[in-house]
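Just one protein chain is left out here, and the rest sit where they should.
So, chain A:
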Amino acid sequence: MTALLEVEDLKVAYGKIEAVKGISFSVEAGQIVTLIGTNGAGKTTTLRTLSGLLKPSGGRIVFDGKPLQGVGAHKIVAMGLAHSPEGRRIFPRLTIAENLKLGAFLRKDAAGIDSDIKRAYELFPILGERSKQAAGTLSGGEQQMLAMGRALMSRPKLLMLDEPSMGLSPIMMQKIMATIAELKSQGTTILLVEQNAQAALSLADQGHVMEVGKVVLSGTGQDLLVDESVRKAYLGED
């Protein structure tokens, strides 16, 4: 069986500076795969390239059997790849309901959209309570929920989450991580970028450690959790 997403020798450059220097990994349907690493390792750049916001300077991306390089960002969503970006990036002056509807922008099935909005409200009850409120008035954690809910509205085959725990309180972070686990149990395939390596690896089937644009270590989430170099570098142990 071929993987849902296959990334082969992907390179991305900002001008002359290469931020991603030839990485390869794959994501199988139903898995959670995580990319961990410090700031500037190229994790966000990788996701932004997969969703078409950046153009790769080399390598191959195959998603669901189709090549992705050179495809416009707005068409990639239609192929089933959703991206909840770093910093949440909700539309602050639109309401929560309008934000969710924009997540389903390409869908035409009004009834399905309505039932998915209801599902998002079940997953995150606070969004339902505040559905008519401008999204900019939500707290950071609530905005993260909205960003995830919005990404799910396209019914993606693969959901990419960039730093969902960034800037959140420990309690809110646990909630978000629990939601990710729940999404997986419902069969959602997830590519997760996280600075919180402990939390990410505990959830992940596969993990890849990135350093300055390269994958330096790969393994199952459990393997990496107990790997000595990972523990030293990312889990704050010495």
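Criterion: a contact is a pair of C-beta atoms (placed from the backbone, for glycine too) under 8 Å apart; a residue touches a chain by one contact, two chains touch by 3 or more; residues count from 1.
Convention: contacts and distances are computed from a predicted model.
Q: Could you check which of "Branched-chain amino acid ABC transporter permease", "Lactate utilization protein B", "Sulfurtransferase TusD" or "Multisubunit potassium/proton antiporter, PhaC subunit" matches the UniProt name for the chain that's left out?
A: Spelling it out: the chain absent from the display is recorded in UniProt as "Branched-chain amino acid ABC transporter permease".
Q: Can you tell me which of A:A29, A:V62 or A:L94 touches the chain that was removed from the display?
A: The one listed residue touching the chain not shown is A:L94.
Q: Hey, which of A:P56, A:P85 or A:P164 is the one touching the hidden chain?
A: That would be A:P85, which touches the missing chain.
Q: Residue-wise, where is chain A in contact with the chain that is not depicted?
A: 51-53, 72-75, 77-78, 82-83, 85, 89, 91-94, 98, 101-103, 105-106, 150-151, 154
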